[in-house]
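The other protein chains are all here in position, but one chain of the complex has been omitted.
What follows is subunit A.
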Amino acid sequence: MSAPDRVALELDCRDVPCPMPVIELARHLGDVELGELLAVVARDPAAVVDVPAWCRMKGQEYVRADTADDGAPRYVVRRVT
């Protein structure tokens, strides 16, 4: 098992519009193990609301908002189902 707060997979959605960041999250949720962290990097202003809302609707855990290495907004999700 990896460290609990290490991001196992980071998706680059910097330059795609809403709702693509959430669509990419849904597509790649199965690419990480249960309990692992999946992150999406997105400049889309809707992502700050839509990623937590997606977690709530799909029963995943919203962990935090932080920034990617280049300073772009990043949203971190834990796969729980």
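What we mean here is this: a residue touches a chain if its C-beta (ideal position, glycine included) is under 8 Å from a C-beta of that chain, and two chains touch if they have at least 3 such contacts; residues count from 1.
The rule is simple: contacts and distances are computed from a predicted model.
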Its UniProt record identifies the chain omitted here, from "Caspase family protein", "Aminotransferase", "Putative spermidine/putrescine transport system permease protein" or "Extracellular solute-binding protein", as "Aminotransferase"
Subunit A positions in touch with the non-displayed chain are 17-20, 22-23, 26-27, 44-46, 48-50, 52-54, 57-58
